[in-house]
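Structure below; questions to follow.
Just one protein chain is left out here, and the rest sit where they should.
The block that comes next holds chain A.
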Amino acid sequence: MADSAQLTISDVEEEGVTIVCPVGRLETLSAKAFEDHLNGVANAADGDLLVDMSSVDYVTSFGLRSILIVAKQLSPSGRKLIMFSPNDSVMEVLRISGFLKIVEVTKTKSAAIGAANKNQDA
């Protein structure tokens, strides 16, 4: 668990993939804790990284920055960061900022799991 006043983060393991579940606002005050948490999860597993966005109220540019940093760190080893189930506001910010071209976003969890490379030791 890594918490800030604006964001609570937990993880679940499902069908061989690790899913990070942030709850709250992904913004200036919470972005660094979120980034550190994603990096920790990425280092502990070796498959793709899934992020359940369904309980993220909104994302600002600082939050986008942390997502981008982690996605870029995963990229050389052929790993992906996949987000799923964002609300309309989050989806709009992802679209406006061009992130839909960088990071895979699916509507449902099952689609994200289907698109993910599983952890080797699962």
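Side notes on the structure shown:
As a working rule, contacts are C-beta pairs under 8 Å (C-beta built on N, C-alpha and C of every residue); 3 or more make two chains touch, one makes a residue touch a chain; residues count from 1.
By definition in this document, contacts and distances are computed from a predicted model.
Set against the options "Dehydrogenase", "ABC transporter domain-containing protein", "FAD-dependent oxidoreductase" or "Serine/threonine-protein kinase RsbW", the UniProt name belonging to the omitted chain is "Serine/threonine-protein kinase RsbW". Those residues of chain A that touch the chain absent from the view are 5-6, 25, 27-29, 57-62, 64-65, 68, 87-89, 92-93, 96-98, 101-102.
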